[in-house]
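Quick notes on the structure that follows.
For this depiction, one protein chain was excluded, whereas all remaining protein chains were kept in their positions.
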Amino acid sequence: MTLLRSIFAHPSGRIGGTIVALYLIIAIMGLVGLTPHDPLMQFRIDRLHAPSATYWMGTDLLGRDVASRLMIGIAQSFIVSFASVALATVLGIVLGLTAAWFGSYWDGTIMRAMDVLLAFPAILLALLIITIVGPGTWTSVMAIAFVYTPIFTRVVRGPALSLKTREFVDAARTFGSSRTYILSRHMLLNLVAPLTVQVTLALAWALLTEAGLSFLGLGTQPPQASLGLMLSEARNLMEMAPWLLVFPAFAIMIGILGFNLLGDALRDILDPRSRGAVA
Amino acid sequence: MSHLLSVSDLHVGFGKDPVANEVVHGIGFTLDPGETLAIVGESGSGKSVTALSVNRLVDFGGGKITGGRIDFTLGSGAVIDLAAAPEKELAAIRGREIGMIFQEPMTSLNPVHAIGEQIAESFRLHHGLTGKQAMRAAIDALERVRIPDAARRLKYHPHQLSGGMLQRVMIATALSCNPRLLIADEPTTALDVTVQAQILALLSELKRESEMGLVFITHDIGLVAGIADKVMVMQNGKAVEQGRPMRCSMIRSIPIRSIF
Amino acid sequence: MNYLTRRLVTFPVVMLGVSVLVFVSIRLVPGDAITAMLGTEAGLLTPAQRASLETYFGMDQSWFGQYWHWLGGVLQGNLGISVTYGRPVLDVILRVFPLTLELALLSMIVALAVGLPAGVYAATHAERPSDLIVRIVAMVGQSTPSFVVALLAIYALSVWFGVLPAMGTFTPLWEDPLKNLAQMILPALTLGFAFAAAVTRISRSAMLDILSDDYIRTARAKGVPARSVIWHHALPNALIPVVTVSGVEFGYLLGGAVIVEQVFALPGLGRTVLDAILQRDYALVQGACCSSRLIS
Partner (left out) sequence: MGRPRFKNLVSAVAVAAALGAAFPATAATLNMAWSQDATGLDPHKQTAFSSLRLLELVYEPLVRTDSDLNIAPAVATSWEFSEDGQTLTFKLDADAKFSNGNKVMTSDVKASFERILNEETGASARANFLSIESIDTPDDETVVFNLSQPDVPLLTAMSSINAAILPAGLIEAGMIGTETLGSGPFVLDSWEPNSREVLSVNENWAGGAVGVDGINISVLPDETAILAALRTDQVDFALINDPLVATLVPSNPNLSLNREPVLNYHVLQLNAEEGAMTEEKVRQAISCAIDRQDVLDAALLGEGKVTGPLTMPAYASDPSDLLCYAPDLEKAKALMAEAGYEDGFSASVIAATGEPPTAAAEAQVIQSQLAEIGIDLEIEMMELNVYIDRWLKGDFDMAVALNGGRTDPYTMYNRYWTKDGNLAHVAHYGDDMLDSLMQQGRVETDPEKRKEIFAEFSKHITDVSPWIWLYTGYSYTAANDKVSGFEANPTGSLFGLSAVTVGE
């Protein structure tokens, strides 16, 4: 757990770490149901109430408690972000390593495929996947993962290529270790640093994309709540009920801020090259 | 007659609490015009830090002078304590009065600018020469350090020249304003032997021509005899030995460990 | 040199890949140009009526036939006819393309103009409170969804200042620079804001690395004043990583452009592609997607 201690020693790591931890707790509380009110229950008589004692963050158009919806919204946005980034990481590692390790033929096709994916404007690719498969949580996860995989593939392939030529890999070969062993044990461990940094930044980016997709009506589906959906629902009510826009917007902002700060801290801690540099 | 440079009881520390982690503990030495002082010591003995403290470049590396004086006699004859001088004054002295060359010529020149430009910059800064005159002066400076066909080389970029050639450019830049003191921080360590000899010969020639003081930092004891008038041996931030070169005690003071 | 040749060889292959992917995926999407045009009334069409409309939209041929027809057209520079505009796809793209290009470039300029000085300032005041403030502001910039910034901008401007960039129409730069800039400033700021945050962080870390390099120490030893050490020596070297990353980010700008064009009602390439998909205007989607690939 030295990593945790060094994170909290790092100035921005401390802020980022606490924010992300706080969000995880809120998300879990949301999922478990520890919310002030039932997030889906419509108290229609209390429609569009400003923040008050009973409704800490006010109520929305259908009279649902914004605070409770925010909690499951954070959970939903987290699930979508974590799942999509995890999927993209796994795909990225598999593709990146195969491209780096087998070289020439494999490398060419995989990287060209990645170019094709990267060529697509991100929102458009997500839009096409979602319109084909139909909106919903898992399609958003797939869409965001699909858009982010090329980036992860590149992040993995770069260092993997250089590592491949390094002595300790040849040394491992002389010990007769099998290819998969080398790939998994040696290569991966060395990729942990750049990957963790990329993952935290990708999480921030995934949160943003999920919000963008919901704004275009393609993300999480009502009555479920996600930060992006709450924002797009609040769009036309901005004047009548500003609290509907303010709370989710801040939630997203601080969430992404947390991820970015954590990402910065991790980069300084894990990335040997810049270990000496002032944070 | 006051010395060109006299350092007394110099203390230098790093990080948030410079006093606690002090690196240089009370160094003192003097240097007269035309004289060469060699500072010898293994890496980590504080010799480079001492050198960098003279023109206060140590401040940029996170270091801080915590005690002692560095009295330096300016061209105008006035004596100034560099340890306490404000940065504005120091900026005027660096380059004009005190020149410096470093160990890694390959990385000590800005990769993005041509070498002519980088030399002309000092002329523009300290002599107010305009573009054309500054370039003219740059060519003279390069010829002075025996670089053949200087005019054509002006437009070259650092990566197009060899280590030895680059070190000559460094020397040309440092001496462009005929500084009264030149600090050479292990100038030949990164060069192969033949070029090393040429640079050393060049340095001693230039020193004779201009009555310039030279502080020569090295960990290679062999070089000291050829160039130094005075020697100071440093170990763990302290001066363990000072005096004329080639005194036998000198050799004993180098800990055995450093030979292997 | 081999990087360029490799790029030239792979470029057509990638473009082909993109066009096939677009071609297939747009046709997999349920609903077609007829339902897009007629909506629920499409149910009233008799089979004969439907058949004639299908020939009009060119949907009667097999997929392979349509792709072959399209590819043939592209080689002669004819990207087919857009059904929603009733005009050749090429004309439509050429009309909407400058807006998105200008928006992307303006946002890039905004990003560099704001991001670089902020990054340099943060690097030169590393670890002091001002550094943290700049970084937090940069982070906030990067973590606010562009449509939130856009919505708030429109609301604030229209209600408090009673002024608003012209919307709906686009006056190209060469026609009326004054009006064009008045219209494009706010969208460019909105899109550029998030991007500026990224530039700030990149230039800050690049500057930090460079300031500890040897040639900066040499410059200082030469007595170069602090200000020109930063701007003349350090910054040119810091630009290299900033420019490379901005190149990559440029592609993402197009994604962001879709939302900014939607909220500010600017008829740009981003929104045209989105509308083309919603209208199932296959030829326009195909042409627009490939051309958006050209600029990124």
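The chains carry the letters A, B and C, assigned in the order they are written, with residues numbered from 1 in each.
Definition applied: contacts are C-beta pairs under 8 Å (C-beta built on N, C-alpha and C of every residue); 3 or more make two chains touch, one makes a residue touch a chain.
Note that this is a predicted model, so its numbers are computed, not measured.
Novice: What are the shown chains in contact with the chain that isn't displayed?
Specialist: When the full complex is considered, the omitted chain touches A, C.
Novice: Among C:A42, C:I185 or C:L239, single out the residue that touches the unshown chain.
Specialist: Checking each option in C:A42, C:I185 or C:L239, the one touching the absent chain turns out to be C:A42.
Novice: Just one of C:L53, C:V89 or C:I216 touches the chain that is missing; which is it?
Specialist: C:L53
Novice: Considering the entire assembly, which residues of subunit C contact the chain that has been omitted?
Specialist: For subunit C, the residues touching the absent chain are 29-32, 35-46, 48-50, 52-53, 56, 58, 81, 84-88, 95, 151, 154-155, 157-159, 162-164, 166-171, 175-176, 262-265, 267, 271-272, 275, 278-280.
Novice: I need the residue numbers on subunit A that touch the omitted chain, in ascending order.
Specialist: Counting over the whole complex, subunit A touches the hidden chain at residues 40-42, 44, 47, 61-63, 131, 134-135, 217-218, 221-223, 233, 235-240.
Quick note on the criterion: only the chains that are shown with their structure count from here on.
Novice: Given the contact rule stated at the top, which pair of chains has the most C-beta pairs in contact?
Specialist: Looking across every pairing, the one with the most contacts is A-C.
Novice: Using mean CA coordinates as chain centres, what's the gap between subunit A and subunit B in Å?
Specialist: About 52 Å, centre to centre.
Novice: Quick one: report the Å distance separating subunit A from subunit C, using the average Cα coordinate of each chain.
Specialist: The computed centroid separation for subunit A versus subunit C comes out at 22 Å.
Novice: On subunit C, where are the residues touching two or more other chains?
Specialist: None at all.
Novice: Find every residue in subunit A that makes contact with two or more other chains and list them.
Specialist: Subunit A, residues with two or more chain partners: 278.
Novice: Going by the contact rule at the top, pick out the subunit B residues touching subunit C in the complex.
Specialist: 55, 57, 60-61, 87, 91-96, 99-100, 102, 104, 107-113, 121-122, 125-126, 170, 173-174
Novice: For a test of understanding, state which residues of subunit C touch subunit A in their complex under the given definition.
Specialist: Where subunit C meets subunit A, its residues are 10, 13-15, 17-18, 21-22, 25-26, 28-30, 126-127, 132, 135-136, 139-140, 142-148, 151, 155, 201, 205, 208-209, 212, 251-252, 254-255, 258-259, 262, 270, 273-274, 277, 289, 292-293, 296.
Novice: Please give the residue numbers of subunit C that touch subunit B in the complex, ascending.
Specialist: 213-215, 217-226, 233, 236-237
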